[in-house]
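In this view, the complex is presented without one of its protein chains, the others remaining in place.
Coming up: chain A.
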Amino acid sequence: MIDNSVGEEYKKLFKSEVISYLDNLNNLVVELEKHPERKDVIDEIFRIFHTIKSMAGTMGYEEMSQLCHRIEDLLFPVRNGEEKVSQNLIDEILNGIDFIENFVTGEKKTINRLKITLNKETPLPGARFFTILNNLKSITDVELLEPGIEELTGEEDIFQFVISTGNPEKIQEELRKYSEVEKVELLAEEEKEHVVKDESKKPRELRVDIEDLDALQNILAELVITRERLKELIKERGDADLNSAMEFHSRAISDLQNIVMKIRMVPLSHIFDRFPRYVRDLAKNLGKKINLKIIGSDIELDRSLIESISDPLHHLVRNAVDHGIEPPEERKRMGKNEEGTIEIKASREKGFIKITISDDGSGIDTENIKIMALKKGLIKEEQAGRLSERELISFLFLPGFSTREEVSDLSGRGVGLDVVREAMRKIGGNVELHSVQGKGTTINLYIPLTMAIIKAYIIRVENEFYAIPLTFLIETTSVDKNRVSFIHGKPLVILRNEVMPLYNLRKILSLKDRNGDGTDMPTLVLNVEGKRFILLADELITSGDIVVKHLPVIIRDIRQYTGVTIMGDGYPCLILDVPNLVQ
């Protein structure tokens, strides 16, 4: 039994650790359902439940530990190859996971402390109370607070006990059955144990208010500016001691900056990892067969953006399952594979992160939209014929517009794409929908990089630094000036048997050519939509993570840049819009 003051700390650790297993566990079970022969998956599920069991046992969470034990028992014959994976087993495990999740993420729980006094004549009062406690535990949640279990089970006579429970009425009712119980007092009325779901979803992390993070970043910007000022002043004084102290200080600020940047970033897996289970449950409810593909979970987004896109994404995925994918019989009739496919894919695009949700379902019936729009008086009869598919689809983004006649309890009525559009608008993103009737629907979400972290290569031209997103970079190399050939006056380089056009960043940026250099030119080999080319810079610096910020309004229209980043030393560094550079 853990001492109560320490208990809180253990509880938190327990929660965060268990939660860190849950997504994985869900995904494993979904995987097992698809591939019941995967012994490695069974072993892994078994291992996780075993770990949770022993942790729960140590915490004294009997119910949870017993549950894990039961699942181990169920898995055992499957593991030995004596039994096959049954639907029942899958359901049991998923129910178990849900129970554990509810247990550890249970929001706002009112905890009542009850003081129970036994009659002074009660023989073996400790044993009496132990028996009572045992029975109570089978009825509702109860924890013994005082005395410790060792004292309770010792030979000493103790007549007063304090327990905590979320259900004092039930306890009081039960205690009436014991003539040994003299008195039950409710001690503290409401001691709240508040567990915020979001907090616990991020294992081993503190919950931080986004506003605090923003404030931290602003302070950091101030620090960077004053640092530059200090550097200048120290240079003027020419004091070596001050200078070396300043260098340490500088480095510390750079480190701090990196950490703050990192803190804000969360991989999309935070959202994407929930989808296998989510889609599986929805599909099962609706009697559909769905194969879910997820690509790009490792792409990181600013924490606040992750929060803003979670609901719209869930909504779109739910739409795809509910309205997109047809029931198996219908698909069969139409000559499609009985199992529908939904793909969720994240990729880094020019200036955006793009998330695509596509399904090979029924697509959108634009005729139906026309009828609805007429019915709702949004268009007149004579207009109807003239509207393009695109115009018709745009009606779906209107609040309350739904083409579904029947209300499904999943997607509801009219909670439509307008919600998604609004969410995207709030973060400066965009949403785009393509649909082919009978073939499926594709929805693209464009999420701005603002505050998003990207990996980039930093180069120097003249006195300025430029960043090139690594997504475009194939390699860095030096090219011998004498190996440049010209076709129709355009410079080309043959690199590893491939002819590639050479672009000089100086020319693109309207700077003068450099003269009197050596023959080796620092270059980057880049790739845009499958086409390769070579970009010439003055100096190749390094690659690293950068935080992308919007360009100031005055230079926003310059097509060569997608954004700007602040480097460790506080200098701005423009991010090159690679596809636009070479057009």
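The rule we apply is simple: a contact is a pair of C-beta atoms (placed from the backbone, for glycine too) under 8 Å apart; a residue touches a chain by one contact, two chains touch by 3 or more; residues count from 1.
Criterion: contacts and distances are computed from a predicted model.
Only one chain is not pictured, and the protein name UniProt records for it, out of "Oxidoreductase", "2Fe-2S iron-sulfur cluster binding domain-containing protein", "Surface layer protein A domain-containing protein" or "Response regulator", is "Response regulator". When the missing chain is restored to the complex, the residue among A:E155, A:E222, A:E381 or A:E498 that touches it is A:E155.
The residue touching the chain not shown here, chosen from A:S20, A:T51 or A:N135, is A:N135. Touch with the hidden chain on the side of chain A covers residues 123-124, 126-128, 130-131, 134-135, 153-155, 177-179.
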